[in-house]
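For reference, the structure I am asking about is given below.
Missing here: one protein chain of the complex. Every other protein chain is in place.
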Amino acid sequence: MTRADGRAVDELRPITIERGWSEQAEGSALISFGRTKVLCTASFTNGVPRWMTGKGKGWVTAEYSMLPRSTNERMDRESVKGRIGGRTHEISRLIGRSLRAVVDMKALGENTIVIDCDVLQADGGTRTAAITGAYVALADALEWGRGKQFIGKNAKPLFDSVAAVSVGIIDGTPMLDLAYTEDVRAETDMNVVVTGRGLFVEVQGTAEGAPFDRRELDSLLDLAVGGTATLAGLQASATAG
Amino acid sequence: MTRADGRAVDELRPITIERGWSEQAEGSALISFGRTKVLCTASFTNGVPRWMTGKGKGWVTAEYSMLPRSTNERMDRESVKGRIGGRTHEISRLIGRSLRAVVDMKALGENTIVIDCDVLQADGGTRTAAITGAYVALADALEWGRGKQFIGKNAKPLFDSVAAVSVGIIDGTPMLDLAYTEDVRAETDMNVVVTGRGLFVEVQGTAEGAPFDRRELDSLLDLAVGGTATLAGLQASATAG
Amino acid sequence: MTRADGRAVDELRPITIERGWSEQAEGSALISFGRTKVLCTASFTNGVPRWMTGKGKGWVTAEYSMLPRSTNERMDRESVKGRIGGRTHEISRLIGRSLRAVVDMKALGENTIVIDCDVLQADGGTRTAAITGAYVALADALEWGRGKQFIGKNAKPLFDSVAAVSVGIIDGTPMLDLAYTEDVRAETDMNVVVTGRGLFVEVQGTAEGAPFDRRELDSLLDLAVGGTATLAGLQASATAG
Amino acid sequence: MTRADGRAVDELRPITIERGWSEQAEGSALISFGRTKVLCTASFTNGVPRWMTGKGKGWVTAEYSMLPRSTNERMDRESVKGRIGGRTHEISRLIGRSLRAVVDMKALGENTIVIDCDVLQADGGTRTAAITGAYVALADALEWGRGKQFIGKNAKPLFDSVAAVSVGIIDGTPMLDLAYTEDVRAETDMNVVVTGRGLFVEVQGTAEGAPFDRRELDSLLDLAVGGTATLAGLQASATAG
Amino acid sequence: MTRADGRAVDELRPITIERGWSEQAEGSALISFGRTKVLCTASFTNGVPRWMTGKGKGWVTAEYSMLPRSTNERMDRESVKGRIGGRTHEISRLIGRSLRAVVDMKALGENTIVIDCDVLQADGGTRTAAITGAYVALADALEWGRGKQFIGKNAKPLFDSVAAVSVGIIDGTPMLDLAYTEDVRAETDMNVVVTGRGLFVEVQGTAEGAPFDRRELDSLLDLAVGGTATLAGLQASATAG
Partner (left out) sequence: MTRADGRAVDELRPITIERGWSEQAEGSALISFGRTKVLCTASFTNGVPRWMTGKGKGWVTAEYSMLPRSTNERMDRESVKGRIGGRTHEISRLIGRSLRAVVDMKALGENTIVIDCDVLQADGGTRTAAITGAYVALADALEWGRGKQFIGKNAKPLFDSVAAVSVGIIDGTPMLDLAYTEDVRAETDMNVVVTGRGLFVEVQGTAEGAPFDRRELDSLLDLAVGGTATLAGLQASATAG
């Protein structure tokens, strides 16, 4: 079985990670999963919000947004509508949770990191690209904080890496890393967030069409574990040196 | 291993479903999972929004909300804050998707059903109680629509039932239907939506503490499938006659 | 003259008060005036907002809201619309003023009580049911505060009780406690808030149809004073013991 | 007993009505009750909102607002806060209801009138000044509509006039037309809207301090009826010729 | 060439400045440029926002708004729409910048002045009338602050005056102080803010129709410098004594 773009069912789209794309942020990466492009920046602030002060722990949060013409049809801006939609909230929360799963808040100390993931071009898998790129931006921001001595010399705030990929069932066949045209056709769509050590952080599967059985669920998880292992390797290359 | 309230790890809290609690709505149910109480109403409107007209298909959507003092500490009202939080949006979307998974939109015809799930008292598992109760309200609203001949005599808009339950890992032990005090201690928390025939509609697992491995994921899914089978039986009793 | 539901013109609908309906709030009551059902909770907080600190006085405030399908036709949620309507504001303010009229803020001390009145089912008279039920929730929250020693042993923060009822003129006849179908037909509609000792706290009369003369006004006030005396008796029974 | 400004207890402040103050509106009046100044404009539109079309009836609505520095201390603008407060909503609704009480909507025909009452300077009684001035603006807008033949030659959309005044009890003495410094001291505050023929449209009495008895209520109503009769005379003079 | 109202191309409309129109504000002026009327108030507060404290400097800011029926067709209120439009923001910012250009913030000391410019009637040039009137209100508020000793005896917070006027090209002819009917026909529209000493604070020229060349730009600037010199004289008269 071949896919529209010629990939095998267990093959990722071409992945690129441009580390340090932004010259202003403490950490940044422009990541692409095929035509999907997400600019991830990490903003490091020494200190935490007042309600967290004095606990010796830090905080990591994330905001996701799409440019109005990142998509095929222009969407209205959420700033113009005056409210953030449900999908945006949901993805922002997912990115934040995924990153916090690999951060030791005690080791981070009383520092705050805000991750911004802005989708410049969308072709499916924007949230998984965002998580994968955000990890790279986060890692650089933490190094920046260490350089400024906001983080202790021997502290290890990152105890694992984290990456994400989408999987889905199309015409009964489980597939890895869905492009937009595949995503709209999928009966089941699942986003899986996995650490570099192969542990699950999030499993979010939804039957868009027919509900799925346990065997299908297992196949999807297998594909996702393979895909995120590849992404973990690419993250390691990007952050090396 | 016993739990704080004396339940076995694979035991649901006491479940009650008061069908037809509201005298105004076309379908309604006051459901309780232990101390968690959710009022679910289904509002049936003949016709669909303009953008869907003429396609011969219906629509089902849902809104979830918590009363400000449903919780142990009073929360500000979202209407007063002027914006709906991310969690509310996320749960409203989840309930809507879960119900749509068992509705044949062609059989429903050009009719709209809005489900409201208002949490009157919260003690963990509000979203899963909401889905389980909403199904009962939905089923009654569909019968109402059939009575009014908005739905054809032989049309079968509901082709399956749907229920949901939370599962989680506490101190390394997978457990079914977490109460609030369990939920806050859980390392991993998963909400699973399953149809009466045992197929998955949603699997949403999150590592709140330590990431989880494949074996733990399997145990959680087993517990959830058992719990939702029990709930499906209770729904069948509630809607019978 | 008989009314649609067989009542006499000076007869209240069946009134029930379920004290302590909510297990989370410091005080609560589910009150019904016929089919109208309002859940009233009182949240007690030790301390007052910063701008009131140090004056030795407390504060009581209220918020009123209707569930979207409490009514015969579903209404949009105010949280979804992003703004609170005029009617909601007006009733919230009325409930707060009515309760404050019987509270000695010095005796309350630096404590804050927030009353939430959520209409679960609406059939006319929701604001008067809310005030009447809110008093019961308030009384219990004050006892809770006394038990926790946030209120002095001999302090008497409540120096009277308070209840409310609607009255109106239909086809020229003054009537007590209007149900929804009566309310929409009334030429004049009046909400009257009266203390247990028979003093007026609020008199809000509006000519929806024909303006009214002094004699009609007097009849309405007579009916309201009678109705609220009955309600005061029911409140006393509910809070006894 | 004399008041701070030397008035008798049953004496209005100096009242002026500048009819036609605005050159743009179809009807307008700048009214002052002592230092309180309200600019009232009436905007006449031929036609009604879509949901009212074809019923042969018109609509009258009102909006009230205060300039940020109409008061002694500057208030934030509601447009800047992004939401309208409860008091503003409540007064806007009161003005609209009061005017509609003297308009025959059939005689008005399918025309819409929007009244704007903007408080330029506030010294107590802004809502009663607004109602009293709004009537003058409304009357002129109706004449404008008749001139344009949007209203039939013999149609009588106004079947009565309407005016309003505040009354209150200060140190046990009932008084007419409270200035701001009196208003803050009043134990009871009542706004009464009365037609030219002496019928009540609204009676809104609130015990700000001690609840009031029936005898006090009667005294307040007597004062209000006297005050609004005087205002009706001034309105008649203002709109004559 | 004569204009619709008979003015010469370099002639201002009749200008009136009623200083101290508001009895509540520390400084105020009701200014008219022909039929355009703007009520300007200046609110003086001793102290500055927290983020400015301790720098020994003050702050001046401004808010502009139009009454809904100041215009020929009624506009919706921005408070009702829940958001402030772009034009309102832009003009508020322009007024604030223009006034700050003549204020020595060190000499003002830690005091805050908020200028409100509310357009009561609009016939073109509302922003330039607002700036011109706001200066008068500001000057009086500063004197008030000096009287209260919030400003030092010898401090000179105002080192120049400031006024503004619109100019534009209509049918190829540059003209001064455009009325509304002229404004809508103008090919180019320019607002120029000039100090009493003849220096430019703002030059905001926009080609609404055909772009303009350097020679036309020069003619417009000449007209504006003449017009603002006249306005500076009128301001001096208004603030004298």
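Going in written order, the chains are labelled A, B, C, D and E, and every chain counts its residues from 1.
To be clear about the criterion, a residue touches a chain if its C-beta (ideal position, glycine included) is under 8 Å from a C-beta of that chain, and two chains touch if they have at least 3 such contacts.
Because the structure is predicted, anything quoted here is derived from the model rather than measured.
Under the touch definition stated at the start, the shown chains contacted by the missing one in the entire complex are A, E. When the missing chain is restored to the complex, the residue among E:I151, E:V201 or E:L231 that touches it is E:V201. Residues 22-25, 28, 35, 39, 41, 43, 45, 63, 65, 67-72, 74, 77-84, 88, 114, 116, 118, 120-122 are the ones on subunit A that touch the missing chain.
Of the residues in subunit E, those that touch the hidden partner chain are 83-87, 89-90, 92-93, 97, 101, 160, 190, 195, 197-207, 210-214, 217, 221.
The criterion applied here is as follows: only the chains that are shown with their structure count from here on.
Per-chain Cα centroids separate subunit A from subunit D by 59 Å.
Computed from the mean C-alpha positions, the centre of subunit A lies at a distance of 50 Å from the centre of subunit C. Within subunit B, residues 82-84 each touch two or more of the remaining chains. Applying the touch definition to every pair of chains gives A-B, B-C, C-D, D-E.
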